[in-house]
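Yeah, one chain of the complex is gone here, protein chain that is, but the others are all in their spots.
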Amino acid sequence: MQSLFRFLLDGAREALRGGSMYRLWCIGLLVVAAFGTLQYIEQLRHGLMVTGMSDQVSWGFYIANFAFLVGIAAAAVLLVIPAYAFHRSDVKEVVLLGEGMAVAAVTMAILFVIVDLGRPDRLWHMIPYIGRFNFPGSLLAWDVVVLNVYLLLNLCIPFYILYSRYRGHAPSTRAYFPFVVLAMFWAISIHAVTAFLFSANSGRPFWHTSLLAPRFIASAFASGPALIILTLQVLRRVTAYPVKQSVIDMLAVIMMIAMQINVFFVIAELFTDFYNEGAHAASIHYLFLGMHGFDALRNWIWIALLMNLVAMVILTVNPWRREMRLLNLACVLGFVGIWIEKGMGLVIPGYIPTPLGEIFEYFPTGTEFAIALAIWAIGLLMFTVMAKVAIAVETGRMRAPPPSHDLAVNPEG
Amino acid sequence: MSNDSQKAGDKFDQARRGFLEKLGKAAAGAGAASALPAPAWGGASFLEAFGDMFNKQYKKMTRKEIDAALSRIRRRALRQYGVEIDCDDTPPQENVVFGYAINISTCQGYRDCVHACVKENNLGRDSQVEYIRVLEMDQGTRNLEEADHYYDPDTVPVEGKYYLPVQCMQCDDPPCVKACPVEATWMEPDGIVVIDYDWCIGCRYCMAACPYWARHFNWSQPKLPPEEINTKTHYLGNRPRPRGVVEKCHFCIQRTREGGQPACMEACPTGARVFGNLLDPDSEIRYILENKTVFRLKEDLGTEPKLWYYTD
Partner (left out) sequence: MIRTVAGLTALTFAALAVPPVTAADEETGFTPFTGYAAASEFSVVPRQGELVFFPCSQCHEFMEPDATIRELMSPHEVEFKHGQGRFWCYACHKLDNREQLVAVNGEPVSFDDSHLVCGGCHGLRHKDWAFGAHGKRQTSWTEDRVIYNCTHCHDAHDPVIKPREPMAGPGVRTGLERVAPERHEKPKVWQRRDSQEQKHEQ
């Protein structure tokens, strides 16, 4: 118990320690988070009328980010699969970072749902037994379950590994491996359930397609590795942590395949809806071509599609993919492209036109941007701190002080 | 399972009651309960605010708790609007399932129903929530995407148009009820899909699930002119709503459960609206459903709406 307390204390100390750049980065994120929190207090005071949402478009920027981030969370654990399934020791070294990213992304996703609630004071109604939890009827209830379990899994596994290393033990594979396998499948489930959350609504033809879940997984496995590739390079530059090039190469290949599949799915969707354009195609028509003079999303979706296509081409051509600058470009394009396509590009057109055929556009307000930015800042800060502590433990910088009786044998003590 | 949850709920209740009592004493001790600024979710004192916060879901409440909640609603209306309202929770009648039929040959598109509904159901005047939308449709098509919601000609009906009033269909297999993560909305034995406004968390998933755009959200605290408040209210119906929750048409539960007719039907000057008990074989609505050409909106979605349309 005492060593656990010491581990947490050491971790906190490690998180607070750092160079000026590290501190500046953290303070910057804190400022953004604080500003957004003030905006959220405004939202609590006045209600959701400070957002651009309406009865016509009743989910907006928050849920768009939520859908995207669940994908990032799912894909971050993607690293686990090759590490354990194919015994890739190089990948194993960065698995903890992936899980840290998953934790940050799930937390952000949950925060995005909470800020979207009209009555956050009643969140306890969701707690089984004291509240009334509509499980298994409601897909939203399913999502709450899978996201929280996923968060717990991804907190516990790295915690166990790091804590063992901290105390100088080798973590017992037997103890945590079953949970790693569970996390792998769970990663798919969180994203499938999030897709089902949308595709369950038969009254919204744009979402009501069985392709939505596969599309979600494909786009997640494209945007997730993109973020990990970029993050690993940053970590390689600013920390002493060894990130092998082979890991990045592997991730690039995964991203290539996922992006190809994603683009194919988009084309399949476009074909099905546009070849014989029925009422089910109204939303996609609005999204890609505009409708009755409304076209707020048209330019965005074409830019996103272009970004994804360029990213796919770069990734597909072998020499280009190996060129780090081009690969990074592909990662940025793929990440932003999918953020648009799967965020605003997915959530908003589901509401336009409304089930009664009305077209009422949605534009996020400054408040929504500020709150969203704050949540991203909180996520980044979480990841930064977790990565810093994890790297300190992994590189041996952070270790439990050895018991006094073997002080003499420990060369470092 | 239900026994366990009952026990857990009871335990929680005891804890809650103790907590509230302490809180009440603390508030009384401070002697400034009414001077405190109103918490974001309403209530003059923290005790009141917490009283709402720890309200149980309607179906789980005991008679005593329901009475306490009803009197809290009355006090809140008095405080917010200075109006004494009546709030009850008249139960459903035996052997009654409500249904509605609208004659679209007769509907002239006056929108009298819309405005009668706004008044009857204490709908926020600034939030512009209206439970009924009358759609102006081109003769020769039933494509909702070509409907005009905002028609405003000098006179109606306009040549070449017909009118299609849409409101909550009180589906018999309601997708909104399935969607709600906290069981804040459910179908009552008389077929009305109701919402517990004190239980809804405002996630708006039901609004995404509804194929008829029947559900509306209180984006801000609804504003009511005190002199226009309908003081006859029902817990699951037209009582003044708090901010941040979803609401919708409930077939004027405060009227129909006591044998009255819905406000929209009463207001319709053309007699296009027919309301009644689907289980009564001698009712007008049964005659219409069994003898006239009827249709329902989006019947293919399998939601089994209990609102039909028919033509002469």
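Order of writing sets the labels: A and B. Residues in every chain begin at 1.
Note that contacts are C-beta pairs under 8 Å (C-beta built on N, C-alpha and C of every residue); 3 or more make two chains touch, one makes a residue touch a chain.
For clarity, every value in this text was computed on a predicted model and none was experimentally measured.
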| item | value |
| --- | --- |
| Given B:Gln57, B:Gln80 or B:Ser127, the one touching the chain that is not displayed | B:Ser127 |
| Touching residues (missing chain, whole complex) on chain B | 103, 106, 108-112, 114-115, 126-130, 133, 138, 140-141, 146, 148-157, 219-220, 255-256, 259-261, 268-271, 274-277, 282-285, 287-288, 291-292, 310, 312 |
| Residues belonging to chain A that touch the chain removed from view | 49-50, 52, 54-56, 291-294, 359-361 |
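Here is the rule we go by: only the chains that are shown with their structure count from here on.
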| item | value |
| --- | --- |
| Residues of chain A defined as touching chain B within the complex | 44-49, 51, 53-56, 58-59, 113, 116-123, 125-126, 128-134, 137-141, 144, 197-198, 200-204, 279, 282, 350-351, 353-358 |
| Footprint of chain A on chain B - complex, ascending | 4-5, 8-9, 12, 40-41, 53, 57, 60, 129, 133, 135, 143-147, 149, 166, 175, 178-184, 199-205, 207-213, 215-221, 243-246, 298, 301-302 |
